[in-house]
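In this view, the complex is presented without one of its protein chains, the others remaining in place.
Then we have subunit A:
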Amino acid sequence: MAAITTGVHAVAAHHEAHDDYAVQLRRNRLGLWLFFISEAFLFGGLLATRFYLWGNTRAELDQTIGLVVTSVLLLSSVSMRLAETAMEKGNRQLFSIFILLTAFFGLVFLGGVVIFEWGLIPALYKGHLTPWGDKYGAVVFAMTGMHALHVVSGIVFIFIVWNLARKGHFSPARHWGVESCAIYWHYVDVVWIFFYPALYLIGNAVHLAH
């Protein structure tokens, strides 16, 4: 009788732990999405600034660079989703490959912006915009700068999650750390999905001689 009672208690405790985790998971997801909504005001404000200051014009940016860095960021989103799928299927090796590939694509995107749009390494590429030059430079640097800051934090997040996974912290059933990192990375991608046309495609290009 005592053994049966102990067994019942163990099952009840297991269900309680499961319920606690499920409740916590729902709260985590809700919290992350509320954070995204708050961030949307920041990026929305930057987009509004672009349309207010530029109207139907835009800075003359290199279209090829724009298309390449956008494609690289989209690729990083795909590889991040593949990493999450690998974790869901319990394939840790594939997870590591895809999540590191995501970080690599993120670094390539960052390099593209820093070298070719900001012109921070004149020996490689001489940029023609400055943050203080005019409304075009100010908006380009504000938008790409704020976005790049999120890319950098996303890359740091990726390396933390990769390291934790390497130490066996996640399982196919429970990997909120991986899921949150992936969702954050996709959010950074969603922001760029709107920034790309706003910066590179919409309006007539204005040639700026500096």
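Everything below uses one rule, namely that a residue touches a chain if its C-beta (ideal position, glycine included) is under 8 Å from a C-beta of that chain, and two chains touch if they have at least 3 such contacts; residues count from 1.
The rule is simple: contacts and distances are computed from a predicted model.
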{"item": "Record-based protein name (UniProt) of the chain missing from this complex, from \"Ion-translocating oxidoreductase complex subunit C\", \"Oxidase\", \"Polysulfide reductase NrfD\" or \"tRNA threonylcarbamoyl adenosine modification protein YeaZ\"", "value": "\"Oxidase\""}
{"item": "Of A:33, A:52 or A:159, the one touching the omitted chain in the full complex", "value": "A:33"}
{"item": "Touching residues (missing chain, whole complex) on subunit A", "value": "21-22, 25-26, 29-30, 33, 56, 63, 67, 70-71, 74-75, 77-78, 80-82, 85, 88, 173-176, 178-179, 182-183, 186-187, 189-190, 193-194, 196-197, 200-203"}
